[in-house]
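Remarks on the structure that follows.
Every protein chain of the complex appears in place save one, which is left out.
And then subunit A:
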Amino acid sequence: MNFVAPDFMPVVPELFVLTMACLLLVIDVFLEQRQRYITYGVAQLTLLGAALLTLVTYAHAPVTTMFGHYIKDAMGDLLKIFIYLSSAAVFLYSRDYLRRRDLFKGEYYVLGLFGVLGMMIMVSAHSLLSVYLGLELLSLSLYALVAMDRDSPVASEAAMKYFVLGSLASGMLLYGISMIYGATGSVDLQVVSDAVARQGADNLVLVFGLVFLVVGLSFKLGAVPFHMWLPDVYQGAPTSVTLYIGSAPKLAAFALMMRVLVDGLGTLQGDWQQMLIILSVLSIALGNLVAIVQTNIKRMLAYSTISHVGFLLLGILAGSPEGYAAAMFYAIVYVLMAVGAFGMVIMLGRTGFEVENIDDFKGLNDRSPWLAFLMLVIMMSMAGVPFMAGFYAKWMVLQAVVNIGLVWLALFGVVFSVIGAFYYLRVVKCLYFDKPEQSEPIHISLDTEIAISANGLLLVALGLYPTALMTWCATALLN
(Lines give C-alpha, C1' and ligand atoms only; values in the text may rest on other atoms or scores of the structure.)
Protein backbone atom coordinates (compact mmCIF):
# COMPACT_ATOMS: atom_id res chain seq x y z
CA MET A 1 0.00 0.00 0.00
CA ASN A 2 1.17 3.51 -0.59
CA PHE A 3 2.60 5.52 2.17
CA VAL A 4 1.82 9.22 2.10
CA ALA A 5 4.44 11.26 3.88
CA PRO A 6 2.98 13.82 6.29
CA ASP A 7 4.07 17.41 6.50
CA PHE A 8 7.24 17.34 8.55
CA MET A 9 7.71 21.07 8.84
CA PRO A 10 5.72 21.61 12.05
CA VAL A 11 7.58 18.81 13.82
CA VAL A 12 11.04 20.04 12.95
CA PRO A 13 11.92 20.92 16.58
CA GLU A 14 10.93 17.42 17.70
CA LEU A 15 12.87 15.82 14.89
CA PHE A 16 15.86 17.96 15.75
CA VAL A 17 15.80 16.95 19.41
CA LEU A 18 15.31 13.30 18.47
CA THR A 19 18.21 13.34 16.04
CA MET A 20 20.49 15.13 18.43
CA ALA A 21 19.61 12.79 21.29
CA CYS A 22 20.43 9.76 19.14
CA LEU A 23 23.58 11.43 17.93
CA LEU A 24 24.58 12.24 21.47
CA LEU A 25 24.08 8.63 22.42
CA VAL A 26 26.62 7.67 19.81
CA ILE A 27 29.04 10.51 20.45
CA ASP A 28 29.09 9.85 24.15
CA VAL A 29 30.30 6.29 23.65
CA PHE A 30 33.50 7.56 22.08
CA LEU A 31 34.27 10.15 24.72
CA GLU A 32 36.61 9.76 27.64
CA GLN A 33 35.48 10.86 31.06
CA ARG A 34 37.44 14.11 30.93
CA GLN A 35 35.78 14.97 27.61
CA ARG A 36 32.30 14.54 29.07
CA TYR A 37 31.85 18.28 28.84
CA ILE A 38 31.27 17.79 25.16
CA THR A 39 28.16 15.75 25.92
CA TYR A 40 26.97 18.48 28.22
CA GLY A 41 27.69 21.14 25.62
CA VAL A 42 25.91 19.27 22.84
CA ALA A 43 22.88 18.75 25.07
CA GLN A 44 22.73 22.46 25.80
CA LEU A 45 23.20 23.29 22.14
CA THR A 46 20.36 20.94 21.30
CA LEU A 47 18.04 22.80 23.62
CA LEU A 48 19.22 26.11 22.23
CA GLY A 49 18.71 24.89 18.68
CA ALA A 50 15.26 23.56 19.48
CA ALA A 51 14.36 26.87 21.10
CA LEU A 52 15.50 28.77 18.02
CA LEU A 53 13.58 26.44 15.73
CA THR A 54 10.46 26.80 17.82
CA LEU A 55 10.79 30.56 17.94
CA VAL A 56 11.37 30.83 14.20
CA THR A 57 8.35 28.67 13.44
CA TYR A 58 6.21 30.10 16.25
CA ALA A 59 2.63 29.17 15.43
CA HIS A 60 0.17 31.98 14.95
CA ALA A 61 -2.53 29.64 13.81
CA PRO A 62 -2.84 25.98 14.76
CA VAL A 63 -1.56 23.42 12.29
CA THR A 64 -2.15 19.68 12.58
CA THR A 65 0.03 17.10 10.93
CA MET A 66 1.16 13.48 11.33
CA PHE A 67 -2.33 12.30 10.35
CA GLY A 68 -3.96 14.42 13.01
CA HIS A 69 -1.82 13.11 15.85
CA TYR A 70 0.14 16.28 16.26
CA ILE A 71 -0.82 19.90 16.60
CA LYS A 72 1.39 22.92 16.54
CA ASP A 73 -0.20 25.92 18.16
CA ALA A 74 0.82 28.91 20.22
CA MET A 75 0.11 27.25 23.56
CA GLY A 76 2.36 24.36 22.62
CA ASP A 77 5.13 26.59 21.37
CA LEU A 78 5.05 28.81 24.42
CA LEU A 79 5.18 25.87 26.78
CA LYS A 80 7.95 24.26 24.76
CA ILE A 81 10.06 27.38 25.04
CA PHE A 82 9.77 27.23 28.79
CA ILE A 83 10.48 23.52 28.74
CA TYR A 84 13.76 24.18 26.91
CA LEU A 85 14.57 27.02 29.24
CA SER A 86 13.99 25.11 32.43
CA SER A 87 15.70 21.99 31.11
CA ALA A 88 18.73 24.05 30.15
CA ALA A 89 18.79 25.45 33.67
CA VAL A 90 18.47 21.93 35.04
CA PHE A 91 21.41 20.70 32.97
CA LEU A 92 23.48 23.66 34.05
CA TYR A 93 22.68 23.47 37.74
CA SER A 94 23.31 19.78 37.95
CA ARG A 95 26.57 19.72 36.01
CA ASP A 96 28.89 20.31 38.96
CA TYR A 97 26.76 18.18 41.23
CA LEU A 98 26.99 15.21 38.88
CA ARG A 99 30.71 15.66 38.46
CA ARG A 100 31.30 15.69 42.18
CA ARG A 101 29.39 12.49 42.72
CA ASP A 102 30.83 10.53 39.80
CA LEU A 103 27.51 10.62 38.02
CA PHE A 104 28.71 12.86 35.24
CA LYS A 105 27.70 10.45 32.49
CA GLY A 106 26.21 10.77 29.08
CA GLU A 107 23.07 8.92 30.19
CA TYR A 108 21.88 11.87 32.20
CA TYR A 109 21.87 14.14 29.19
CA VAL A 110 20.65 11.58 26.68
CA LEU A 111 17.78 10.53 28.90
CA GLY A 112 17.17 14.16 29.73
CA LEU A 113 16.84 14.99 26.05
CA PHE A 114 14.56 12.04 25.42
CA GLY A 115 12.47 13.26 28.33
CA VAL A 116 12.34 16.70 26.72
CA LEU A 117 11.23 15.05 23.49
CA GLY A 118 8.52 13.21 25.40
CA MET A 119 7.34 16.48 26.91
CA MET A 120 7.31 18.11 23.49
CA ILE A 121 5.12 15.34 22.16
CA MET A 122 2.80 15.62 25.16
CA VAL A 123 2.54 19.35 24.67
CA SER A 124 1.73 18.98 20.99
CA ALA A 125 -0.40 15.86 21.22
CA HIS A 126 -3.55 15.97 19.22
CA SER A 127 -4.63 12.39 19.71
CA LEU A 128 -4.84 10.07 22.66
CA LEU A 129 -2.18 7.96 21.01
CA SER A 130 0.42 10.70 20.92
CA VAL A 131 -0.60 11.67 24.44
CA TYR A 132 0.33 8.23 25.58
CA LEU A 133 3.42 8.09 23.45
CA GLY A 134 4.82 11.32 24.85
CA LEU A 135 3.87 10.45 28.38
CA GLU A 136 5.58 7.10 28.28
CA LEU A 137 8.66 8.47 26.61
CA LEU A 138 8.96 10.94 29.43
CA SER A 139 8.07 8.46 32.16
CA LEU A 140 10.52 5.82 30.99
CA SER A 141 13.29 8.39 30.83
CA LEU A 142 12.42 9.48 34.34
CA TYR A 143 12.37 5.96 35.76
CA ALA A 144 15.82 5.37 34.37
CA LEU A 145 17.08 8.74 35.58
CA VAL A 146 15.90 8.09 39.12
CA ALA A 147 17.79 4.81 39.14
CA MET A 148 20.87 6.41 37.64
CA ASP A 149 22.87 6.33 40.86
CA ARG A 150 22.98 2.57 40.98
CA ASP A 151 25.05 2.43 44.13
CA SER A 152 22.41 4.21 46.13
CA PRO A 153 19.85 1.83 47.62
CA VAL A 154 17.48 4.73 48.33
CA ALA A 155 17.52 5.77 44.69
CA SER A 156 16.95 2.22 43.50
CA GLU A 157 14.03 1.81 45.85
CA ALA A 158 12.56 5.10 44.72
CA ALA A 159 12.96 4.13 41.09
CA MET A 160 11.31 0.78 41.71
CA LYS A 161 8.34 2.35 43.43
CA TYR A 162 8.06 4.97 40.77
CA PHE A 163 8.19 2.38 38.04
CA VAL A 164 5.62 0.02 39.56
CA LEU A 165 3.17 2.75 40.46
CA GLY A 166 3.80 4.60 37.24
CA SER A 167 3.15 1.52 35.15
CA LEU A 168 -0.09 0.92 36.97
CA ALA A 169 -1.13 4.50 36.34
CA SER A 170 -0.14 4.21 32.70
CA GLY A 171 -2.25 1.10 32.52
CA MET A 172 -5.24 2.96 33.86
CA LEU A 173 -4.62 5.78 31.43
CA LEU A 174 -4.54 3.29 28.57
CA TYR A 175 -7.70 1.72 29.89
CA GLY A 176 -9.35 5.09 29.81
CA ILE A 177 -8.05 5.78 26.33
CA SER A 178 -9.33 2.46 25.02
CA MET A 179 -12.77 3.14 26.50
CA ILE A 180 -12.90 6.55 24.94
CA TYR A 181 -11.88 5.00 21.67
CA GLY A 182 -14.60 2.41 22.15
CA ALA A 183 -17.19 5.06 22.75
CA THR A 184 -16.17 7.49 20.05
CA GLY A 185 -14.40 5.35 17.50
CA SER A 186 -11.37 7.58 17.27
CA VAL A 187 -8.32 8.70 19.15
CA ASP A 188 -8.10 12.03 17.35
CA LEU A 189 -8.97 14.65 19.93
CA GLN A 190 -10.99 16.67 17.45
CA VAL A 191 -13.08 13.69 16.43
CA VAL A 192 -13.40 12.60 20.05
CA SER A 193 -14.55 16.06 20.96
CA ASP A 194 -17.23 16.05 18.24
CA ALA A 195 -18.40 12.57 19.16
CA VAL A 196 -18.56 13.44 22.85
CA ALA A 197 -20.55 16.54 22.05
CA ARG A 198 -23.08 14.31 20.29
CA GLN A 199 -23.28 11.64 22.97
CA GLY A 200 -22.91 13.64 26.16
CA ALA A 201 -22.43 12.09 29.56
CA ASP A 202 -25.17 9.49 29.03
CA ASN A 203 -22.76 7.01 27.60
CA LEU A 204 -21.38 5.21 30.60
CA VAL A 205 -18.37 3.88 28.73
CA LEU A 206 -17.39 7.45 28.00
CA VAL A 207 -17.70 8.36 31.66
CA PHE A 208 -15.57 5.40 32.65
CA GLY A 209 -13.02 6.41 30.07
CA LEU A 210 -12.97 9.90 31.50
CA VAL A 211 -12.57 8.59 35.04
CA PHE A 212 -9.57 6.48 34.18
CA LEU A 213 -8.01 9.19 32.09
CA VAL A 214 -8.25 11.56 35.03
CA VAL A 215 -6.81 8.92 37.34
CA GLY A 216 -3.85 8.40 35.04
CA LEU A 217 -3.24 12.08 34.47
CA SER A 218 -3.54 12.89 38.17
CA PHE A 219 -0.92 10.33 38.94
CA LYS A 220 1.49 11.86 36.49
CA LEU A 221 0.72 15.29 37.86
CA GLY A 222 1.05 14.10 41.45
CA ALA A 223 -2.36 15.12 42.75
CA VAL A 224 -3.66 13.59 45.99
CA PRO A 225 -4.62 10.72 46.33
CA PHE A 226 -2.29 9.68 43.53
CA HIS A 227 0.69 11.48 44.96
CA MET A 228 2.37 8.74 46.98
CA TRP A 229 5.26 8.30 44.64
CA LEU A 230 6.18 11.93 44.66
CA PRO A 231 7.79 12.46 48.09
CA ASP A 232 9.64 9.16 47.96
CA VAL A 233 10.95 9.80 44.49
CA TYR A 234 11.88 13.41 45.16
CA GLN A 235 13.77 12.37 48.24
CA GLY A 236 15.34 9.22 46.90
CA ALA A 237 16.49 10.38 43.50
CA PRO A 238 19.81 12.17 43.07
CA THR A 239 19.06 15.87 43.50
CA SER A 240 19.91 16.59 39.89
CA VAL A 241 17.16 14.20 38.86
CA THR A 242 14.73 15.58 41.41
CA LEU A 243 15.43 18.95 39.89
CA TYR A 244 14.57 17.57 36.48
CA ILE A 245 11.39 15.76 37.59
CA GLY A 246 10.21 18.71 39.59
CA SER A 247 10.44 21.26 36.81
CA ALA A 248 9.62 20.97 33.13
CA PRO A 249 7.40 17.84 33.36
CA LYS A 250 4.84 19.92 35.23
CA LEU A 251 4.47 22.11 32.17
CA ALA A 252 3.96 19.07 30.02
CA ALA A 253 1.45 17.66 32.48
CA PHE A 254 -0.47 20.91 32.38
CA ALA A 255 -0.52 20.79 28.59
CA LEU A 256 -1.73 17.21 28.76
CA MET A 257 -4.61 18.18 30.98
CA MET A 258 -5.50 20.95 28.58
CA ARG A 259 -5.31 18.76 25.50
CA VAL A 260 -7.21 15.81 26.88
CA LEU A 261 -9.74 17.36 29.22
CA VAL A 262 -10.36 20.71 27.56
CA ASP A 263 -9.74 20.05 23.86
CA GLY A 264 -10.90 16.47 23.80
CA LEU A 265 -13.51 16.12 26.51
CA GLY A 266 -14.51 19.74 26.95
CA THR A 267 -18.19 18.93 26.77
CA LEU A 268 -17.87 16.64 29.78
CA GLN A 269 -16.62 19.57 31.81
CA GLY A 270 -19.38 19.12 34.36
CA ASP A 271 -18.07 15.65 35.12
CA TRP A 272 -14.37 16.33 35.27
CA GLN A 273 -14.82 19.56 37.12
CA GLN A 274 -16.16 17.66 40.11
CA MET A 275 -13.27 15.22 40.03
CA LEU A 276 -10.73 18.00 39.76
CA ILE A 277 -12.33 19.83 42.67
CA ILE A 278 -11.86 16.79 44.88
CA LEU A 279 -8.32 16.31 43.65
CA SER A 280 -7.35 19.91 44.15
CA VAL A 281 -8.94 20.21 47.59
CA LEU A 282 -7.13 17.10 48.77
CA SER A 283 -3.86 18.18 47.20
CA ILE A 284 -3.92 21.65 48.67
CA ALA A 285 -4.84 20.40 52.12
CA LEU A 286 -2.52 17.46 52.34
CA GLY A 287 0.39 19.12 50.60
CA ASN A 288 0.39 22.12 52.85
CA LEU A 289 -0.29 20.27 56.07
CA VAL A 290 2.21 17.51 55.68
CA ALA A 291 4.94 19.81 54.42
CA ILE A 292 4.98 21.44 57.84
CA VAL A 293 6.52 18.47 59.59
CA GLN A 294 9.14 17.66 56.99
CA THR A 295 12.75 18.14 57.93
CA ASN A 296 14.13 16.97 54.63
CA ILE A 297 14.11 19.85 52.20
CA LYS A 298 13.56 17.70 49.13
CA ARG A 299 10.61 16.04 50.80
CA MET A 300 9.25 19.37 51.90
CA LEU A 301 9.50 20.66 48.36
CA ALA A 302 7.75 17.51 47.19
CA TYR A 303 4.77 18.28 49.37
CA SER A 304 4.90 21.87 48.32
CA THR A 305 4.74 20.61 44.73
CA ILE A 306 1.62 18.65 45.61
CA SER A 307 -0.03 21.74 46.99
CA HIS A 308 1.00 23.77 43.94
CA VAL A 309 -0.52 21.09 41.74
CA GLY A 310 -3.73 21.59 43.66
CA PHE A 311 -3.66 25.30 42.87
CA LEU A 312 -2.87 24.57 39.24
CA LEU A 313 -5.93 22.34 39.07
CA LEU A 314 -8.03 25.19 40.43
CA GLY A 315 -7.30 27.15 37.28
CA ILE A 316 -8.15 24.27 34.98
CA LEU A 317 -11.33 23.30 36.76
CA ALA A 318 -12.59 26.85 36.47
CA GLY A 319 -13.16 25.91 32.86
CA SER A 320 -12.97 29.46 31.57
CA PRO A 321 -10.37 31.00 29.25
CA GLU A 322 -9.37 33.14 32.19
CA GLY A 323 -8.85 30.05 34.33
CA TYR A 324 -6.80 28.27 31.69
CA ALA A 325 -4.57 31.30 31.28
CA ALA A 326 -4.21 31.50 35.05
CA ALA A 327 -3.27 27.83 35.27
CA MET A 328 -0.76 28.23 32.48
CA PHE A 329 0.78 31.22 34.19
CA TYR A 330 0.83 29.25 37.41
CA ALA A 331 2.57 26.31 35.76
CA ILE A 332 5.25 28.50 34.24
CA VAL A 333 5.88 30.46 37.41
CA TYR A 334 5.89 27.26 39.44
CA VAL A 335 8.52 25.74 37.20
CA LEU A 336 10.72 28.81 37.55
CA MET A 337 10.39 28.59 41.32
CA ALA A 338 11.00 24.85 41.46
CA VAL A 339 14.07 25.09 39.27
CA GLY A 340 15.40 27.80 41.55
CA ALA A 341 14.59 26.00 44.78
CA PHE A 342 16.07 22.66 43.79
CA GLY A 343 18.90 24.51 42.13
CA MET A 344 19.76 26.04 45.48
CA VAL A 345 19.61 22.63 47.12
CA ILE A 346 22.00 21.31 44.52
CA MET A 347 24.38 24.21 44.69
CA LEU A 348 24.97 24.10 48.40
CA GLY A 349 26.13 20.51 48.19
CA ARG A 350 29.81 19.70 48.10
CA THR A 351 31.91 16.66 47.48
CA GLY A 352 30.85 14.13 50.03
CA PHE A 353 28.08 16.27 51.37
CA GLU A 354 24.58 16.48 50.05
CA VAL A 355 22.12 19.08 51.20
CA GLU A 356 19.23 17.07 52.52
CA ASN A 357 17.78 18.88 55.47
CA ILE A 358 16.29 22.26 55.98
CA ASP A 359 18.86 22.72 58.72
CA ASP A 360 21.58 22.69 56.10
CA PHE A 361 20.36 26.11 55.05
CA LYS A 362 21.09 27.53 58.49
CA GLY A 363 23.00 30.75 58.46
CA LEU A 364 23.32 30.86 54.70
CA ASN A 365 23.19 34.62 55.01
CA ASP A 366 26.50 34.59 56.85
CA ARG A 367 28.11 32.38 54.26
CA SER A 368 26.71 33.93 51.12
CA PRO A 369 24.29 36.84 51.45
CA TRP A 370 23.46 36.83 47.75
CA LEU A 371 22.46 33.18 47.64
CA ALA A 372 20.47 33.68 50.83
CA PHE A 373 18.66 36.54 49.21
CA LEU A 374 17.85 34.45 46.14
CA MET A 375 16.53 31.66 48.33
CA LEU A 376 14.47 34.23 50.21
CA VAL A 377 12.96 35.40 46.93
CA ILE A 378 12.17 31.85 45.86
CA MET A 379 10.60 30.89 49.19
CA MET A 380 8.57 34.09 49.37
CA SER A 381 7.38 33.54 45.84
CA MET A 382 6.37 29.97 46.61
CA ALA A 383 4.50 31.14 49.67
CA GLY A 384 2.66 33.63 47.49
CA VAL A 385 3.82 36.77 49.24
CA PRO A 386 2.81 39.91 47.39
CA PHE A 387 5.36 41.54 45.08
CA MET A 388 6.46 38.07 44.08
CA ALA A 389 5.57 36.17 40.95
CA GLY A 390 3.98 33.39 42.97
CA PHE A 391 1.47 35.84 44.37
CA TYR A 392 -0.03 36.67 40.99
CA ALA A 393 -0.15 33.02 40.08
CA LYS A 394 -2.21 32.24 43.17
CA TRP A 395 -4.24 35.37 42.80
CA MET A 396 -5.22 34.63 39.21
CA VAL A 397 -6.34 31.07 39.83
CA LEU A 398 -8.29 32.13 42.91
CA GLN A 399 -9.94 34.89 40.97
CA ALA A 400 -10.87 32.47 38.22
CA VAL A 401 -12.46 30.18 40.78
CA VAL A 402 -14.35 33.03 42.43
CA ASN A 403 -15.65 34.14 39.06
CA ILE A 404 -17.33 30.81 38.43
CA GLY A 405 -19.02 31.08 41.80
CA LEU A 406 -16.95 28.59 43.78
CA VAL A 407 -16.20 31.07 46.53
CA TRP A 408 -15.76 28.40 49.17
CA LEU A 409 -13.04 26.78 47.09
CA ALA A 410 -11.15 30.04 46.81
CA LEU A 411 -11.42 30.60 50.55
CA PHE A 412 -10.19 27.09 51.13
CA GLY A 413 -7.21 27.87 48.93
CA VAL A 414 -6.50 31.06 50.84
CA VAL A 415 -6.70 29.39 54.24
CA PHE A 416 -4.30 26.70 53.21
CA SER A 417 -1.86 29.04 51.60
CA VAL A 418 -1.75 30.77 54.98
CA ILE A 419 -0.88 27.46 56.58
CA GLY A 420 1.54 26.78 53.76
CA ALA A 421 3.37 30.04 54.29
CA PHE A 422 4.57 28.61 57.57
CA TYR A 423 7.01 26.10 56.19
CA TYR A 424 8.45 28.44 53.62
CA LEU A 425 9.05 30.96 56.36
CA ARG A 426 10.82 28.31 58.37
CA VAL A 427 13.40 28.10 55.62
CA VAL A 428 13.70 31.88 55.62
CA LYS A 429 14.28 31.80 59.34
CA CYS A 430 17.04 29.26 58.87
CA LEU A 431 18.63 31.46 56.23
CA TYR A 432 18.78 34.59 58.24
CA PHE A 433 18.43 33.91 61.91
CA ASP A 434 20.31 30.74 62.62
CA LYS A 435 23.98 30.14 63.12
CA PRO A 436 25.62 28.29 60.25
CA GLU A 437 26.49 24.72 61.06
CA GLN A 438 29.19 24.52 58.46
CA SER A 439 31.84 27.01 57.66
CA GLU A 440 33.16 25.68 54.34
CA PRO A 441 32.95 28.36 51.68
CA ILE A 442 30.50 27.74 48.90
CA HIS A 443 32.04 27.19 45.50
CA ILE A 444 29.82 27.88 42.55
CA SER A 445 31.03 28.22 39.02
CA LEU A 446 30.42 31.55 37.41
CA ASP A 447 27.90 30.46 34.78
CA THR A 448 25.81 28.67 37.38
CA GLU A 449 25.82 31.68 39.63
CA ILE A 450 24.74 33.93 36.78
CA ALA A 451 21.97 31.52 35.88
CA ILE A 452 20.60 31.15 39.40
CA SER A 453 20.77 34.91 39.86
CA ALA A 454 18.85 35.41 36.65
CA ASN A 455 16.39 32.80 37.84
CA GLY A 456 15.75 34.57 41.13
CA LEU A 457 15.65 38.01 39.58
CA LEU A 458 13.20 36.77 36.96
CA LEU A 459 10.83 35.91 39.80
CA VAL A 460 11.18 39.42 41.17
CA ALA A 461 10.73 40.90 37.71
CA LEU A 462 7.64 38.81 37.13
CA GLY A 463 6.44 39.97 40.51
CA LEU A 464 6.80 43.60 39.54
CA TYR A 465 5.60 43.29 36.00
CA PRO A 466 3.72 40.06 35.31
CA THR A 467 1.60 41.57 32.55
CA ALA A 468 3.81 40.50 29.68
CA LEU A 469 3.77 36.83 30.57
CA MET A 470 0.08 36.92 31.48
CA THR A 471 -0.84 38.42 28.14
CA TRP A 472 1.39 35.97 26.39
CA CYS A 473 -0.37 33.07 28.10
CA ALA A 474 -3.81 34.47 27.40
CA THR A 475 -3.15 35.11 23.71
CA ALA A 476 -1.42 31.75 23.29
CA LEU A 477 -4.55 30.05 24.58
CA LEU A 478 -6.82 32.08 22.37
CA ASN A 479 -5.64 30.91 18.98
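The criterion applied here is as follows: contacts are C-beta pairs under 8 Å (C-beta built on N, C-alpha and C of every residue); 3 or more make two chains touch, one makes a residue touch a chain; residues count from 1.
In the analysis below, contacts and distances are computed from a predicted model.
Colleague: Between "Protocatechuate 3,4-dioxygenase subunit alpha", "Cation:proton antiporter", "Electron transfer flavoprotein subunit beta" or "PH adaptation potassium efflux system transmembrane protein", which matches the UniProt record of the unshown chain?
Modeller: "PH adaptation potassium efflux system transmembrane protein"
Colleague: Considering the complete complex, identify which of A:L221, A:V385 or A:L458 is in touch with the unshown chain.
Modeller: Final answer for the missing-chain contact: A:V385.
Colleague: Looking at A:V11, A:A88, A:A421 or A:A451, which residue reaches the missing chain?
Modeller: A:A421
Colleague: Among A:V293, A:L457 or A:L478, which one touches the chain that has been omitted from the display?
Modeller: A:V293
Colleague: Touching the hidden chain in the complete assembly: which of A:L137, A:V192, A:V355 or A:L398 does that?
Modeller: Only one of A:L137, A:V192, A:V355 or A:L398 touches the chain omitted from view, namely A:L398.
Colleague: Which subunit A residues touch the hidden chain?
Modeller: Listed in rising order, the touching residues are 1-5, 160-161, 164-165, 168-169, 172, 175, 179, 181-183, 185, 201-208, 210-212, 214-215, 219, 225-226, 228-229, 231-232, 271, 275, 286, 289-290, 292-293, 384-387, 392, 395-396, 398-399, 402-403, 407, 410-411, 414-415, 417-419, 421-422, 425, 429, 432-434, 466-467, 470-471.
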